[in-house]
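Dropping the structure in here first, questions after.
Heads up, one of the protein chains got dropped from this complex, but the rest are sitting where they should.
Note that the chains are named A, B and C in the order they appear, and that numbering of residues resets to 1 at the start of each chain.
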Amino acid sequence: MRRFRERLGDHIGPLCCAIGVVAVVIVYAVYQPAVLSAFGIASLANASVTLALAGLGQTVVLMTGALDLSIGSEISLVNCFAATFMGGSTTSIVLVVVASLLIGLAVGAINGLVVAYGRVAPLIATFCTSFVYAGISLTLRPQPGGSIPDSFANLLTGNWGLLPFSALLLLLAVLVIWLPVFRSRLGRFILAYGDNPESAFASGIPVRKVGMAAYMLAGLFAAIAGLFLAAETTSGDPSIGNVYTLNSLAAAVLGGVALTGGRGGMLGPILGAILLSIILNVLSIVGISAFWQDFIEGGILMLVLGLAGIRLLRAQSWMTLLGRSQS
Amino acid sequence: MPDAVLRAEGLTKRYGGITALEDVSLSLAAGEVLALLGANGAGKSTLVKMLSGNVTPDSGSIAIGGAERHLTSPRVAFEAGVATVHQELSLFGSLTVAQNILIGREALGRLGHIKEETSLRRATALLAEIGVPDIAADARLGTLSLAQRQLVEIAKAISFDPRVLILDEPTSALGLTDVHRLLSVVRGLRAKGRAIIFISHRMEEIETIADSVTILRSGRKVGAFPRQSFTRDRALELMLGETQQQLHAVPPPPPAVQTTPPILQVADLRLDGRLNGVSFDLRPGEVLGLAGLEGQGQKDMLFALFGLFRRGLRGDVIIRGQARRASRPLQAIAAGLAFIPDDRKNMGGFMFLPIAHNIAVTILDRLRRFLFLNARRETAIVAELIQRLAIKCASADAPLGSLSGGNQQKVIAAKWLAFERDIYLFCDPTRGVDAGARETIYATIRDLAAAGKGIILYSTDMVEFPILCSRVLVFRGGKIAGSVSGAEVSEESILALSFQDTGAVAA
Amino acid sequence: ALMVAAGFLTASAAYAQSLTDPASLEKCFVKASADTPMMPAKHKTGPYKIAFSNSLYGNNWRTEMLNIASAYVKQPDVAAHIASFKIFNSGNDVSQQISQIRSMILSGYDAIVVDAASPTGLDSVINQAVKQGIVVVAFDNTVGTTKAINVNEDQTEMGRQWAQFLVKQVPANKTILMVRGLAGATVDNDQVDGAKSVFKDHPDLKLVEVYGGWDVGTNQKVTADALATNHDIGGVWGTEGATGALQAILQVHAPLVPMTGESDNGFMMLATENKIPAMVIGQSPALVAVAIRAAIATLSGQSLPQSANVPLTALTTDEMKPDVDFFPKLPGSFVTNISIPQCEVHIPVTEVVK
Partner (left out) sequence: MSAATEAQPGRAGPRLSASIKRAALPWLILAVVYALCVIASADFLTWHTIRLQLIQAAFIGLVAIGETLAILIGHIDLSIPWTITLTGMFATNLYAAHPHEWVAFGAAIGIGVAVGLVNMLGVYVLRVNSLIWTLSINLMLQGITLIYTNAAAPTTVVPPAAKFLALGMVGDIPMAAVLWAVCAIIVIGALRFTPFGRAVYALGSNELVALLSGVRLARTYAAVFITSGVMAALVGLLLSGYSSQAYLGMGDDYLLPPVAAVVIGGSRLAGGEGGYGGSIAGAMTVILLEAMLITLNVSQGEREIVFGAILLALAFLFLGRRRR
């Protein structure tokens, strides 16, 4: 029983998100039954996948107890790169996809170098690099445009019966990146490092490499998100990623990932991302003015952050409370 | 000695002005248990941290199995065959017991994935081997008690199957039965030819398990001898050195006059599991000691009085006849309490702010003239305190962090002398403090008592009680196990009360 | 004001027939270039379900535009063609707009009107909509795909006309300050291309370019900066937000010079008040009405150019009439050209200011 409650406590974030998603989808379907068609499901999936990927990337970094404010710029950068250089031929598509993923790893590595080896506080470090990456996207592509071949676009955004390819992409990212990482030692190290950096060092964990790897994984997920956005919009836009920085944090926090590190899984952020993405759609379907969207989005965030804070208020001693001080 | 598994030569480590360890050499053979003895701050943990790769020595060398090794990180030490149980545990609350034990050495499948089942089996076997099958290998570490965690930490070190195993105060959190289990594991390892360094403040354990004893004092090795020539008296003399004589030379203050009404009354104070019904009185002019083994509730008692627990505290705290149980430090301060913490870095002072600001922080309201601080008065007060406590500093504007540990501790005391309170709570005020500074702090405590303040002193250093306290409460399991007062206050009487049920270990 | 509104209503009733009248359409929808193809007509019986997918919201122009859209579809002659009309706002988030249009496809609309968040980002979802038989009309921020009808004002021509006005007014060897819009935006590039095609024939004029971001505050700031380091400015080529440029000039007591700008109420008020030679041509928020009209016309069997421009109307200071062309009682940020007579779009002020 105690074990069960423990388990439930762990999964309370994902559970709440799952309930939220189901509720929102029901409201959606009432107002617009066609959303349950193949095309509708693909629409929902496409709308959520980018944020889900960004949320996964953010989660990896959060689990080490740091944070990444450059995720949005990384997404924009890869998006602009892909839309600018992806030709029509299969070889060039493959090359650009590979190069995009490498760019994601590279910008992640830069963050990791600055934070883990340069010992600059994560907040400032990624705040600064986000400007550098945004500047590079703007220089690469001063205005939205470029092109993405239909074949690539359809590959990522189409659907096969009830199965949207975008959901497959997310599944693939989870199967090929998340699961192998978190089933391996690296994942264990990431969690351990976020849980207690001093213990991690004393346990012989290569702490700097782990910090670096976390940022590189975040960059990789951001790159996939950027590629998906390129396919979805068939173009590049230097500001397209901006919304994902804060929203990825929101999705992760909604999904029960602790900002203090050491805790989190992939289901929570994914469900959190789906909830956040669909809710805006539903708001406009239900007829709530767009002006309310920022308000509601900010409100949801404040509510979740506040609730997490209230949980902390139960801390018994002032030392644990103040010991949790901000990054 | 060709069969030395571990040989350290001339290890030295300095932290700023403090010499933690100076020119210490050590050699350890297979199948040998070496007990490391020394007072608090003698440098035992520093030595351990060097042998485990957590700290690099300023000078000196370490050889393992005959080959010189540069233990630049814990990983290198593990690879060299040295596993360590640190004084502060190196575990992860959100991982399971098995994941903790095997971190970095998990059983991997062909795809590089962790085989959790295998790990679980290995961890379970290991726990059974050290005689603690009651700890479930798949339990979350965060749900275990401190003693259980200590055992997990030991299992983790043993799982390396190390040539050298270092145990830094592994028994401080353990009860009698667990200590027995641990000691038999150590014996088993010795039988397998492992070399073991064992640190403990409990003489009985040393007598039971050690093959040889090395004694540190103030960072220096002051003695090493085989178990046969070991006696408690000799060890104590070497550990405490002349300081002890010097300290004993000062007469203890007179016991408090029992007729004055108590300034502080504590009645049945409880804090879930950590304090189990503590009651006592404190009278003006009295220095009341809180003694006992580490972690028996003495510190929690001080924290509770000073309002550091926000919730969960039950029972009464009565100050000058008024109920003043605090759930915030501000309330405690208003009720007339001052608190001098042991953890200088995290709880004591503002390391990067000037000394003057550190001292004046408690009296900001009193220094206010209109909107502004009365700078002249502040300077005068600070200067007076610096002089009174003989704080060695370049100027009152120097950052606190630039001072030596002892002087930092004096500054922390100074800020509560600036803001005169009725009751002073001293939490191990001499931890890591050199002999001279100790004297100043002792004198300060005596002066306060003479001025009619009530003082509660917690110390990990047993010798301080006889020279400072008129009465000592000995804590065990969050309760007062007994008390001694006046001339009865001695290390022996306190130890006797502390060990009442663990004293049998020696047998 | 009520009288005026009533007058407009009766007047527009008279146009009821001409909403889909080919001759009238031809006057309004001018082919963007000679080789612009005609879009095939649809023959659906009305009334039609029309959705409007707007992107950015939260500036005056967009707010007036949204009000105009709601007002226009209620005018009796238009309402006769419309079964339902719904507005969706996505913000400047391309994927949000994509998913909104996808949801419109699901809802079975006959036509979708779009002000796009990205010039290329919506192409594939629009192609999908068209494949489902939906008529898509993009305006203002138009789209790249040729499956949609694009309706706009010719930004290049606008920039050119402003420049032509200035080269007539500004003495030789002076500097012209170009307060551009948002760096990188297509509209900004088009306007400046048009202007430079004129200025290149006047090499004696020195050009200084700054970005004003199309808003008053930024215009004011960058103009103040530019005025500080350039002392022989003879004219200001401004666009949206030029009110700020004019305020900066007044603020630092720089000489008053000929200016251009879009149809901001404040700009026209200041220009007439200070008697500054100025020319305004504005991107009209009523373009949305023209786009809705294009959707109705196509659905009811008319063929329109795939890319059409609405004729421009320029106004100079001496032609500006209070309470007709500009409105001294309304805020300076009010965009004045809320009607497009060439397209038979007449919107009373009371419908736009709420």
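FYI, a contact is a pair of C-beta atoms (placed from the backbone, for glycine too) under 8 Å apart; a residue touches a chain by one contact, two chains touch by 3 or more.
Here the structure is a predicted model, which is why all the values come from computation and not from measurement.
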For the chain that was dropped from the view, give me its touching partners among the shown chains. A, B, C
Of A:A106, A:L155, A:L168 or A:L321, the residue touching the omitted chain is A:L321
Sole contact to the chain not displayed, among A:V78, A:V96, A:L259 or A:L276: A:L259
From the list B:L330, B:A450 or B:A487, which touches the chain that is not on show? B:L330
Looking at the full complex, which residue from B:T46, B:S200 or B:T362 touches the chain that isn't shown here? B:T362
Candidates A:T59, A:T129 or A:N196 - the one touching the absent chain: A:T129
By the contact definition given up top, give the residues of chain B that touch the hidden chain. 306, 329-330, 333, 339, 341, 346-353, 357, 360-362, 364-365, 367-368, 371-373, 375, 379, 382-384, 386-387, 392-396, 398-399, 402, 415, 419
Touch residues of chain C, complete complex, unshown partner: 57-60, 62-64, 183-184, 209-211, 213, 215-218, 220-222, 224-225, 228-229, 244, 247, 251-252, 266, 331-333, 354
In the whole complex, what residues of chain A lie against the chain that is missing from view? 114, 118-121, 123-125, 127-132, 134-140, 142, 238, 246, 249, 253, 259, 289-299, 301-302, 305-306, 308-310, 312-313, 318-319, 321-327
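FYI, only the chains that are shown with their structure count from here on.
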From the C-alpha centre of chain B to that of chain C, how far is it in Å? 75
Taking each chain's mean CA coordinate, chain A and chain C are separated, in whole Å, by 37
Among the residues of chain B, which are close enough to touch at least two other chains? none
Would you pick out the residues of chain A that each touch at least 2 other chains? none
Along chain A, where are the residues that touch chain C in the complex? 32, 34-35, 37, 39-40, 42-44, 46-47, 50, 138, 142-147, 150, 153, 157, 229, 232-235, 237-240, 243, 277, 280-281, 284-285, 289-291, 293
Chain B-facing residues of chain A, complex: 6, 180, 183-185, 188-189, 191-192, 195-196, 198-206, 262-263, 314-319, 321
Along chain B, where are the residues that touch chain A in the complex? 52, 54, 73-75, 77-78, 84, 86, 88-95, 99, 103-104, 106, 108, 111-114, 140, 143, 303, 307-312, 328-329, 347
